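My structure is below; once you've seen it, I'll send some questions.
Yeah, one chain of the complex is gone here, protein chain that is, but the others are all in their spots.
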Amino acid sequence: MLVKDCMTRHPIMISPETPAAEAQKIMAENQIRHLPVVGSGKRLLGLITRQRLSLKPDELGSLNIWEISRRLSAMTAKKIMLKAEHVQTIIPDKTVERAARIMTDHKVGCLPVLEDGIVVGILTETDLLKSFQTMLGLPADGVRVTVRMPGGVGIFKQVIVAISEEGWPILGLGSFPTRKQPGYWDSVFKIAGVNIDEVEAVINQVPNQEIVDIREVV
Amino acid sequence: MARFLFRSAISAIVTMLIVSITLFFFLEVGSGDVTVKILGIESTPEQRASYRAQLGLNAPAWQRYVDWLAGNDWRAKNQVGHPLVSVTNQMTGEQEWWADVDGTLTRWTMEDGRILTLQRQPDGTASARIISVDWNTDENGEEFFWGVDTKNNAVKWVRGSGETVWVRTKAGFRKEGNGPREYIPLRKGLIRFDAGKSLQTGRPVAVTLIPRVRNTLVLAGIAFLIVMPLALILGIIAGINEGKVIDRTISIVGLTLTATPEFVTGIFLILIFGIWLQVVPAVALFTSPNAIFEDPSLLILPVLTLTAVELGYIARMTRASMVEVMDTAYIRTAIIKGMPRRRVVLRHALRNALMAPITIIMLHVNWLIGGVVVVEAIFGYPGLGSYIYKAAVFGDPNAVEAAAMLLVIIAVITRLLGDLAYTFLNPRIRYA
Amino acid sequence: MTVAQPTATVSSKPSRLKKAWEGISIVFESRVATVGLIIVLFWFALGIISLFWTPYPPNANLFEQNLPPNTTNWLGTDHLGRDITSRLMTGTQVVLLKTRLPGDLGIVIPGGVALWGVFGALVVGAFLGLNAAYRGGWWDQSIMQVLDALVAFPAIVLYLVIITAFEQGDVVVIFAITITGAPGVARLVRSLALDIKTRDYIRAAETRGEKVSYIMFKEIFPNARGPILVDAMLRVGYAIFMIGTLGFLGIGLPPPDPDWGSMVNEARKFIFLNPWGVIPPAVAIASLVVGLNLFADGLREELTRYQK
Partner (left out) sequence: MAEAAMDWTVNKNLSDAGPVLKIEEVAVAYKVRHGEIVAVQNVSFEIKRGESYGIVGESGCGKSTVAWAIVNFLGANGYVKAGSIKFLGQDLVGKTGEELRKLRGDQIAMVYQDPMQALNPSMKLGDQMKEVLTVHRGMSDADAAKRCIEMLDRVYMPDAANVMKRYPHQISGGQQQRVVIAMALLNNPALLIMDEPTTALDVTVEAAVLDLIAELRRDFDTAIMYITHNLGVVARVCNRVGVMYAGEMVERGTVEQIFKKPQHPYTQGLMRCVPKLGADKASSMLYPIIGRVPPPRNRPIGCIFNPRCDYTQDRCIEERPQLRDMPNGVSVRCHFAGEIDPAQWTPPEELKLPSISGGDGDNGEAEPILTVNGLKKYYPVQGSSLKDLLGRGPKRYVKAVEDATFSVKKGKTLGIVGESGCGKSTLIKTLIGLEESTAGEAQFLGFDITGDLSTRNKQLIQELQMVFQNPDSTMNPSYSVGQQIGRPMIRFGTVPKNQVRDEVIKLLQAMRLGENYYDRLPRQLSGGEKQRVGIARALASSPNVVLCDEPVSALDVSVQAAILNLLLDVQAESGTTMIFIAHDLSVVRFFSDDVAVMYLGQIMEIGPADAIYAPPYHPYTEALLSAVPIPDPTIQQKHIRLEGNVPSAISPPSGCRFHTRCPRRHLLPNNGKICEEELPPWREIGDGHRIFCHIPLETLRTFDPIITQKEED
């Protein structure tokens, strides 16, 4: 799963001259938290996020209402946006994991996806979560079984073989080292169109593994 | 491209033929007795008859047309019996016709009934020598002799009956005997660049025509160089902001200029600049043949008058073509592609919009020359226009035909240029 | 895209009057055409009035020469002391209202020299244009070649030659206008006919085996009338332009009837004495021609919008 497979193409973008108030209205209406600011030809100039919109008190010279509203109305996206050089971006061919890593390292909510400076999409947290779900086959209902097995001994292959012999399609697959038992691996399978006992029966034929958890997922 | 040039060449020749025949027909039908105009009212009928014979006007019309076109020396040759040669006389620079009698250039003249032979000496002078001349007899027994006289005519003398001939001299008329009965004024014909003699001046047409053509080309040329770019630009500006105020003004001004006849514009210009503002000489005096080069201000008013009419027409036509191009589908594509308006107009619209006016502009060059006739008449400008005007009024065929041929050549060349420009602008034709 | 125009209200047999009014109403749609029409009608009216009444007899030299405009002669007098105003009014007659036939019978037919000249050009031009377009091939080549020859040659020179060839007279000028106008009309009619020729109703007529003349004059010509009328209007303007120029060159309509062109020519000689003498006839010619052009332009705009 690469960035280009799960990014949101043609994101909502605004021009630098758009007033800040309108930017805020657009973000609210379309329930988005990140708004790239682009010049002609969708060239990235900056990024507006929710907290960029919150005013820092020291910026206001005085507190009288007219002064504030005048300042506010003069505020354009250009002034409040995070400049392009400070914005973390990514290119479409990177892997999803790499994107996730950048976002966690820099604590940013989204990564504009650029092709030589031109915005072709945007990768937000929700997109990452979506890619995670599809990787684990969430969209379709079926049986989700977690199997614990010792690493490196080929058990994994036997389980796969057992399932595929039944002709059941494996919709999603994820494996991670068991926290409590070093040297052991937990693998999560998502199998569609079957019920729990069938799955249990088939997997138990494979020796030296243990079904830690099994449930019907809808 | 070859096919294109081939076709233009053919159409040029055919056009010249048709125009020359039409003109000849009209001149022939209407001019009545042109000798009255040449010799004046008080000349007697016989004087006129004899002069008409000397000018060869008695020959049938079609023959005179053929003479004009292809010359008559080849026809006179089998009358005279010897090849005829045209030689330039060093002293006068004029063309002289001689008969080539086995090597020596000879002419003949008649004195009290006897034919004298003149032989051309190397230094160009002619020495008279008496050499017996063999008369031939025609069917009713008269003896006659065909020879070349001293006035470049092939003539037929009849033995014994010297005709009384009126010879036109500076002083007036002198009656002479020994005149020949039939005249064929020798000429090479237009095809060999001999446009014949003008009846008004008696001198070859070409001599007076060349400087006048130069003057007209200068006048028309300047007018063309001013009008075309200006009209195109105005047309485009009007076309772009169609319906706006500037479009309305350009259209109205253009319309009024085109609709006002040249002479009216001319008069107004003289009134305004010549009389009230005294900026430009109201009446142009053309002292020397190349007056216009010494005092260019003479040109200002004629050029302005000439451009006025042209400006309106070309501008309106360019505007119409621009307006039409502006709402075609490919301009709509350009706008929808997000091209800025300036780029849409310059890169996309302009080239297609200029295609139509270019060919029309070239057609208009001869309209311009037509206008020249009137403008030259108003300002007394010594050009081709006034020349052809006077020749036509006088009814002088050689002059009119020569000038007309020049006009047609100019017209055909400019139309050819127009077509070439069109094929260059329009790739659809270039890569047919 | 397919076709679905709205139908007008169901009209019974459209009466002659209704059709006429529909035609007229086109004119008033566009401001330009109305202005043009007003100018033309003004001169027509002047011409008709001059048939019955002019301030003074046009050819009588009752006054001092070269007077600037004054109370008695509104526009002043010319070099022979004749009243310019009356001469100006009668000037329209010869151009728009009447033509004097040659010969001493003095027969006068209605319709000015310009109108008959253009009518002649229309008849000759339409005939040549239709034949050149419909018959095509050899016909087209030869006719177009002849026409190109005439067009390639400046019209004014052709005028000169024709008029000097025959002695001066209205009919000669008419003949000259026809000869110089015919190529333009023929070219226009040919281009219109070439376009109409491709239409299906012409194919339908051909499949009925209609005679060539029927197709040309009954099927093609009626659809070309609109643009031809507009062009004719322009040509009348141009003809007046030409008559003025000929008059100016001294070879136009025969004296003594006043003709604007010759009035300008005569007044020109005395321009220093009385600049006012030149202005009335010059303005008259210009305004009439401009009026006709405006009217024609307005009409053309309406016709194209009407057909769209």
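A, B and C are the chain letters, set down in written order, and residue numbers restart from 1 in every chain.
The working rule: contacts are C-beta pairs under 8 Å (C-beta built on N, C-alpha and C of every residue); 3 or more make two chains touch, one makes a residue touch a chain.
Every value quoted in this text rests on a predicted model; they were computed, and no experiment measured them.
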item: Touching partners, among the displayed chains, of the absent chain; value: A, B, C
item: Full-complex contact with the absent chain, from B:Ser86, B:Gln119 or B:Asn426; value: B:Asn426
item: Residue of A:Gly41, A:Gly152, A:Gly167 or A:Pro207 in touch with the missing chain, whole complex considered; value: A:Gly41
item: Sole residue of A:Leu2, A:Ile32, A:Ile160 or A:Leu173 that reaches the chain not shown, by the stated touch rule; value: A:Ile32
item: Touch residues of subunit B, complete complex, unshown partner; value: 2-3, 6-7, 243, 328-330, 332-340, 343, 347-348, 351-352, 355, 425-428, 431-432
item: In subunit A, positions touching the absent partner; value: 8-15, 26, 29-32, 40-43, 118, 120, 130, 133-134, 139-141, 169, 171, 192-193
item: Absent-chain interface as seen on subunit C, which is shown; value: 1-8, 10-14, 199-201, 203-204, 206-210, 219, 222-223, 225
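We adopt the following convention: only the chains that are shown with their structure count from here on.
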item: Chain contact graph, described as a line, ring, star, complete graph or other shape; value: other
item: Centrality ranking, top chain (CA atoms only); value: C
item: Centre distance in Å when subunit A and subunit B are each reduced to the mean of their C-alpha atoms; value: 88
item: Interchain centroid distance [CA atoms averaged], subunit B/subunit C, Å; value: 29
item: Residue list for subunit C, restricted to those that touch at least two other chains; value: none
item: Subunit C - residues contacting subunit B, complex; value: 145-146, 148-158, 160-162, 164-167, 237, 241, 244-245, 248-249, 251, 261, 264-265, 268, 271-272, 275, 278-279, 282-283, 285-286, 289-290, 292-294, 297
item: Contacting residues of subunit B [partner subunit C, same complex]; value: 11, 14-15, 18-19, 22-23, 26-27, 29-31, 255-256, 258-264, 267-268, 270-271, 275, 282, 363, 366-367, 369-371, 373-374, 377-378, 388-389, 392-393, 395, 400, 404, 407-408, 411-412, 415
